[in-house]
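Complex shown without one protein chain; remaining protein chains in place.
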Amino acid sequence: MDTAAVFTKPAITPERQEFYDRLHTKHVAPLWEVLGRIIPAQPTPEAIPVLFRYDDLRPFLMEAGRLLTPQEAERRVLILENPGLRGQSRLTQSLYAGLQLILPGETAPVHRHAASALRFVIEGHGAFTAVEGERTTMSPGDFILTPSWTFHDHGNPGEEPTVWMDGLDIPIVNLFDTSFLERPEEEGQVDRVPEGDASVRYGSNMLPVDFTPTRPSSPVFNYPYVRTRETLDVMHRNGPIHPSHGVKMRFVNPATGGYPMPTIGAFMQLLPKGFSGQPYRSTDATIYSVVEGEGSTTIGGTRFDWRPRDIFAIPSWAPVRHSASLESVLFSFSDRPAQLALGLWREQVPVAGL
Amino acid sequence: MDTAAVFTKPAITPERQEFYDRLHTKHVAPLWEVLGRIIPAQPTPEAIPVLFRYDDLRPFLMEAGRLLTPQEAERRVLILENPGLRGQSRLTQSLYAGLQLILPGETAPVHRHAASALRFVIEGHGAFTAVEGERTTMSPGDFILTPSWTFHDHGNPGEEPTVWMDGLDIPIVNLFDTSFLERPEEEGQVDRVPEGDASVRYGSNMLPVDFTPTRPSSPVFNYPYVRTRETLDVMHRNGPIHPSHGVKMRFVNPATGGYPMPTIGAFMQLLPKGFSGQPYRSTDATIYSVVEGEGSTTIGGTRFDWRPRDIFAIPSWAPVRHSASLESVLFSFSDRPAQLALGLWREQVPVAGL
Amino acid sequence: MDTAAVFTKPAITPERQEFYDRLHTKHVAPLWEVLGRIIPAQPTPEAIPVLFRYDDLRPFLMEAGRLLTPQEAERRVLILENPGLRGQSRLTQSLYAGLQLILPGETAPVHRHAASALRFVIEGHGAFTAVEGERTTMSPGDFILTPSWTFHDHGNPGEEPTVWMDGLDIPIVNLFDTSFLERPEEEGQVDRVPEGDASVRYGSNMLPVDFTPTRPSSPVFNYPYVRTRETLDVMHRNGPIHPSHGVKMRFVNPATGGYPMPTIGAFMQLLPKGFSGQPYRSTDATIYSVVEGEGSTTIGGTRFDWRPRDIFAIPSWAPVRHSASLESVLFSFSDRPAQLALGLWREQVPVAGL
Partner (left out) sequence: MDTAAVFTKPAITPERQEFYDRLHTKHVAPLWEVLGRIIPAQPTPEAIPVLFRYDDLRPFLMEAGRLLTPQEAERRVLILENPGLRGQSRLTQSLYAGLQLILPGETAPVHRHAASALRFVIEGHGAFTAVEGERTTMSPGDFILTPSWTFHDHGNPGEEPTVWMDGLDIPIVNLFDTSFLERPEEEGQVDRVPEGDASVRYGSNMLPVDFTPTRPSSPVFNYPYVRTRETLDVMHRNGPIHPSHGVKMRFVNPATGGYPMPTIGAFMQLLPKGFSGQPYRSTDATIYSVVEGEGSTTIGGTRFDWRPRDIFAIPSWAPVRHSASLESVLFSFSDRPAQLALGLWREQVPVAGL
């Protein structure tokens, strides 16, 4: 059902047009001229389905690696732009995504911002992200947070170029005009906390007896792939398998059971070899990164074949079907926790007639 | 502190420019070229401070009343556009506001939408809003809700033109691409529930013994001015007075103690005669409607004098000072509950150096 | 189903008895000897159904009024003891109830305790309860709180003896060994806050813009009967009527939508003239006070006729049926919020076979 079925724009007469023109000069506008556009009968995203082949993007990253240092660039990132949203630095209507490269021996300076960020590791071992003075070593498939207003930096003391996907809520922060950014008072974030401390302290199904959360995001900031993969395996073996999602887990803030950050939810799913999913849709436009396997995703009629390290985006409310020719693992993230908190999230499964 | 102090954009060399151009064709963009713009060091709203004089707007409303029926227009509303956001149907970055006119004998058809709406009555007695089959009669100063996905309509069986301010979260709903709109299956929303039922049933500091909320918004949908005014009077008499806000109350969902709707908070404040407030700022851009009195508000250096029924908008993070030459009452609304839920809200009081 | 159907105690042999005797000297005991008693198959309250006629109790109160001052007694209260729990100062297993008398010109000293208390006014006008320095005048039918750890006192500047029912969670506080009691550092609680302030400030479907609850109980501490009665009337008129409860409301903490105190819930219900309710039961033993009307309540097979000011108690899980020959209003309270918080509450409606 589209908006036209609900509402018909009134005819424009010369008298009306003259009226509208006079209104215009006073910063006033007739609702009925825009109603169908600003309150559509169902989501009408400008974002379109799109897939980025990692093999296409990697040479650009390496070229950027030659052209600028992270100090010059602050962060050496290539933004993935949705072709439906050119020049807007976003991959879905509400989320930013990019690929960040850090070469052996490089560091990226410490800062913090109101925007929440995730780092999903695509390639390379040995680089680190540090959050509030604790480093975590990054490996492919690791899901890492740098939550809102936490000081963070990155470095690569290893020997391989490291690439990760950044996911940020920049469009959300900017809709609310709540951006802040600052550097620490002293240069250089001291490694105050031994690596791994947060995962043990907060992520072992225990919490320190006097722990009180000081921020709404997860105190755990690395969810290593080795553990995620093992969990998916056990779940696959024990069943059941969801007809649309395969085996799908959401990452959790262990201090609340909720999403790791208030604006961004993240998921990991396993599609068994030969999986052919039923159609599904939800209002949270979602960005996928392929970790393992081979398969395809049909988004609103268009089929996208994917291989490891490819990235694709699904607009809000678009019907989606996943298939896998090999056992596959897909990481994804979306603004679902924000939509849930605001009472806006919907899903439909299966989508009839598809 | 502005972003330039935090981050300096790298110089553009011919080699780099050529690289950026190649990226562009692949829907990829260098972050460092836009970083300062998309992650500013503090809010940089495009919305500007603005005041609309009701005396200027009222003739337009009456003219619209002659040119279209509510049936043609669905809702006969003149949108108040922020001069910094022309053509975007919004008064702040995240909120829509408009003035709706309903003439004696008119009705506006039943529909529901994912967007949440408030109606703040400016002028006229005897019109009604009906929510899920219960009417409430509207009087100036009343704060009325039509929450997300509730069927609602309006009518004016009285003898006076009625005007109210509509406030909606349309930009938020559209950022998340979660708009839905529909009509009821049967035309005409029957008056199934006696007027006043919801206010008594849910708003008397009691709840039905088996009540379980079915939606995240308040089950009370009219907060009448007669009661609000009396509350402000008592609070004023009993003190204390806030140095920036005077006496300021927020409307509450009595089933949770939270805001009436998940995306929009609403407030009513009394400024005593002679009040001269200290500067304050917060990240929730706010729309004001003057109910009673006479005074002025200085927003980031510009002073706006106001009289009853005037409407003005304060951008995010702009320093604000209220003064009142007569005892004054101001209604206001903002996206504060959304910002709080997403961990984004900040305030500063008083603002140093202003 | 009783426990015997689930578990049969093993036979006691001489060898076993000798073993048990040896255990006994070491403070050790065999579970199987007591299992059926300490884990019954369903609630087996020692408390029994009981009704106290106010006409019988009032002369005792007046006699107590002659024998002691409130200063001597701290509080001049006659405890209503459940005949099944003699000497235990409780009317149900978990709740204390008593009748407190305060004569014209008397005051009862300021103190505070960890126990939460309610005061339900039975007789007399003009007395007051003060909580944290704010007085509220007491009238029959008013539901008044003195929450955990709030300083409170009482006085009667009027001309009538005033009697109210006290309801406290003393057995709960003592099971957890968490009792505290103290006097203020300075004698005499100054009337710091104008009467009625809390009701307006927190109970008008608004809250002060910066309000943050400092205790888990309601900031409103008087729910006047005049408003409660009007609410019940409207609810009765608008319907529907619950087949077991008539029109039944629970009092609410307006800052949360939850119960007024964490351990005690309170309710007011209207039974229409001629009402004959269906059987119902729940695990929260409940104490009733009759406000208006005439009727009877059948508790587990025994019928209790009641008139205004009578008090009766229903044990946990006992089937209950209310009937009313005149339109009646019943106040009641129980430990329901504690049972809900601890995951223990159950109800059954209607109770089959009754």
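A, B and C are the chain letters, set down in written order, and residue numbers restart from 1 in every chain.
In this text, a residue touches a chain if its C-beta (ideal position, glycine included) is under 8 Å from a C-beta of that chain, and two chains touch if they have at least 3 such contacts.
Small disclaimer: the values here were computed from a predicted structure and weren't measured.
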item: Touching partners, among the displayed chains, of the absent chain; value: A, C
item: Residue among C:171, C:246 or C:279 that touches the chain left out of view; value: C:171
item: Interface with the undisplayed chain - residues on subunit A; value: 193-194, 196-197, 200-201, 203-210, 220, 223, 227-228, 230-231, 234-235, 237-238, 242, 245, 248-257, 267-269
item: Residue ranges of subunit C at the interface with the undisplayed chain; value: 1, 3, 6-7, 10, 15-16, 19, 22-23, 26-32, 34-35, 38-45, 47, 50, 52, 56-57, 60, 63-64, 67-68, 72-83, 86-87, 89, 92-94, 96, 98, 111, 113-116, 148, 170-183, 215-217, 261-263, 283-285, 315-317, 335, 338-339, 341-346
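Everything that follows uses one rule, which is that only the chains that are shown with their structure count from here on.
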item: Graph class of chain-chain contacts, one of line, ring, star, complete, other; value: line
item: Rounded Å distance, subunit A centre to subunit B centre (Cα mean); value: 29
item: Chain centre separation (subunit B, subunit C; CA means) in Å; value: 43
item: Multi-partner residues of subunit C (each touching 2 or more other chains); value: none
